[in-house]
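For reference, the structure discussed in these notes is given below.
A single protein chain has been omitted; all remaining protein chains appear in their positions.
Then we have chain A:
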Amino acid sequence: MKNGQNLLRIQEHHDPAFVQRVEQQSAQKVSQCYQCGNCTASCAFTGDYDFPVNQIMRLIQLGCKETVLGSRAIWLCGQCQACTVRCPCTIDVARVMATLRSMALESGFVADKNLRRFSDEFLRSVSLFGRVFEAGLLAAYKFRSGSVLSDLELAPVLLKKGKLRFVPHAIEGRREVAALVKRFFDAP
């Protein structure tokens, strides 16, 4: 970081196979991006990104695999689809971001461990009950991420309103659902 900007040595990391893999896995022609910037202008999360989304598109074209898969931006994307709607090249930009997240996970780049913890706890809940058990999921996630104190003030509010159920609703087909999950995801 220099003057708030990320300086990159783009010549050192060129991996042409990466461009192809992203295009193949996302089914999107990222190479058509001509840097109009509509995606970044539409993005609600740009302020928290290390690289704005138009730069992510350019970095893919340049084959900067490590920079892209190691970026914070791909984990912060909220999948709001504003970029996708406004891309003049009809690139589904949000889909590219989601694909990058899956690719990062496969290749061992995880810039946001909490998001992964949350996702794992979520799928564990689905495997156990067939549905998400909110109270159990929140407790397990807060415990595992070590953020027990965050949002603590919301708990009494939810309790007073009777919005937290303490008994999970397990469906009859939970074993069938667990088998579907297991094909793609093994709980760590």
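A few points about this structure:
Note that a contact is a pair of C-beta atoms (placed from the backbone, for glycine too) under 8 Å apart; a residue touches a chain by one contact, two chains touch by 3 or more; residues count from 1.
Heads up, the rule we're going with is that contacts and distances are computed from a predicted model.
For the chain that is left out, the UniProt protein name among "Carbohydrate ABC transporter ATP-binding protein (CUT1 family)", "Anti-sigma factor", "Heterodisulfide reductase subunit B" or "MaoC family dehydratase" is "Heterodisulfide reductase subunit B".
Although one chain is not drawn, the whole complex shows that of A:8, A:41, A:139 or A:158 it is A:158 that touches it. Remark: the residues of chain A touching the chain excluded from display are 44-45, 48, 76, 78-82, 84-85, 92, 94, 98, 101-102, 105, 112, 114-115, 118-120, 122-123, 125-126, 130-132, 134-135, 141, 145, 150-151, 153-154, 157-158, 161-165, 169, 171-174, 176-177, 180-181, 183-185.
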